[in-house]
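Shown here: the complex without one of its protein chains, the others still in place.
Should a chain be cited, it is by its letter among A and B, assigned in written order, with residues numbered from 1 in that chain.
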Amino acid sequence: MSELTPEQVKHHIKTYVLVFVSLAFLTIVTVAISYLDLGVVEGVVLALIVASIKGSLVACYFMHLIDEKITIYWTLIATLVAFLILIFVPLSTMLAQAKI
Amino acid sequence: MDIPYTVKNRPDTGLYNGKLGIWLFLASEVMLFGGLFSAYIFLRTGVEQWPTGSEYLDIPLATLNTLFLITSSVTMVMSWASLKLNDFKKFKIYSGVTLLLALAFLIVKYFEYTHKFHVGYLPSTNNFLGIYFTMTGLHVLHIIGGMIVIFYFWIPGSKMWKEDSERFTNRIEIVGLYWHFVDLVWIFLFPVLYLL
Partner (left out) sequence: MSTDHYKQSFLTKYIWSTDHKIIGLQYGITSLVWLLFGFSLMMIMRYQLAYPESPIPFVGSLFGESGILPSEMYNSLGAMHGTIMIFLGVVPLAFGAFGNYFVPLQIGAIDMAFPKLNAASYWMYFVGSVIMAIGFFVPGGAANSGWTSYPPLSNIATTGQTVWLLGMVMLITSSLLGSVNILVTVIQLRTDGMTWMKLPIFVWTQFITAFLLLLAFPPLEAAGVLQLMDRLAGTSFFMPSGLVVSGEVLTNAGGGSPLLWQHLFWFLAHPEVYVLILPAFGIVTEIIANNTRKPIWGYKALVYAMVFLGFMSFIVWAHHMYITGMGTSIGAFFQTTTMIISIPSVVILTALLLSLWGGSIRFNTPMLFALGFIPMFGIGGLTGLPLGLAAADIHLHDTYYVIGHFHYVVAPGTIFALFAGIYYWFPKMTGKRTNETLGKLHFFFSMIFMNGIFMPMFVQGLAGVSRRLWDGGESYAHAADVLYLNEVMSVSAWLLGLAQIFFIVNMIISLFGKKTGEKNPWKATTLDWTDTTSPPLGHGNFEIVPTVYRGPYEYSVPGDEQDFTPQSKKV
């Protein structure tokens, strides 16, 4: 990012404003969804999808991930794998237990 | 001798040291909050009854708080962009607004917490409240930490702009990355705790 020209920065600023508006809109969407009468699983999935979109916008544009370097990507992929293991594996041991 | 790549990018990685450092630190933070999210999932799926957020929590207030934090993320990245455009005055304004919005977030949280204590909703009352207070509490600690650093660069540390503007700009970028991460955590915390 230290090699950005002022013109490029100005272009980025337009993106930031767009992202901000999207985030605000998606926040309203998130709250609106919660008032719908959905089952637990559907509710969770939908909430997580919307949150993931918002999170991706923050990561890609505010945190500049979209033009980041490969070293950062590798770090984040490793982290994502570890994170998914941490979230899903203890859960699956719990679910397997319930079935006995 | 000076340590290389503190400001200039290393050619093969395209990164300066601090940028890589903060991303690695954020990776560990993902695992920290991940541990708590995993705990939430484990605890919730382990019981038959689990309250919905609306039973205990004020959703409109938290929605407002979410908007405060998202806006602070924009003002934070704008403060960095201002430095890239050599506008130190704008940097000061945007940094100040970021701090104000963060403070607003904290004030709302203060009212949320004190109201709950007042009506007898404590962390010990049940695991929903326990995990709510723990996760939002840890998040609040991260906000306070971020505010301290942003304040430092807003006032006492800002003289580095005159000495080494590129290095100062990089530091603001790094602070920004941390701040956006704190916002990111809230983007997931809010629906999980309040809406599900």
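Simple rule for what comes next: a contact is a pair of C-beta atoms (placed from the backbone, for glycine too) under 8 Å apart; a residue touches a chain by one contact, two chains touch by 3 or more.
A quick note: this is a predicted structure, and the numbers were derived from the prediction, not measured.
Visitor: So which of the visible chains would the left-out chain be touching?
Guide: Output: missing chain touches A, B.
Visitor: Tell me which of B:15, B:78 or B:99 is the one touching the absent chain.
Guide: B:15
Visitor: Could you pull out which residues of chain B are in touch with the chain that's been left out?
Guide: 1-6, 10, 13, 15, 17, 20-21, 24-25, 27-29, 31-36, 38-39, 42-43, 46-47, 122-127, 130-131, 133-134, 138
Visitor: Over the whole complex, note the residues of chain A touching the chain we left out.
Guide: Considering the whole complex, chain A reaches the absent chain at 71, 78-79, 81-82, 85-86, 89-90, 92-94, 96-97, 99-100.
Just so we're on the same page, only the chains that are shown with their structure count from here on.
Visitor: If you average the CA atoms of chain A and of chain B, how many Å lie between those two points?
Guide: Roughly 15 Å separates the two chain centres.
Visitor: Chain A touches which residues of chain B in the complex?
Guide: 7-9, 13-16, 19-20, 23-24, 27, 30-31, 34-35, 37-38, 41-42, 45-46, 54, 59, 63, 66-67, 70-71, 73-74, 76-78, 81, 84-86, 166, 169-170, 173, 176-177, 180-181, 183-184, 187-188, 190-192, 194-196
Visitor: Would you tell me which residues of chain A are touching chain B in their complex?
Guide: My answer: residues 1-4, 6, 9-10, 12-13, 16-17, 19-20, 23-24, 27-28, 30-31, 33-34, 40, 43-44, 47-48, 50-51, 54-55, 58-59, 62-63, 69, 71-72, 75-76, 78-79, 82-83, 86-87, 90-91, 94-95.
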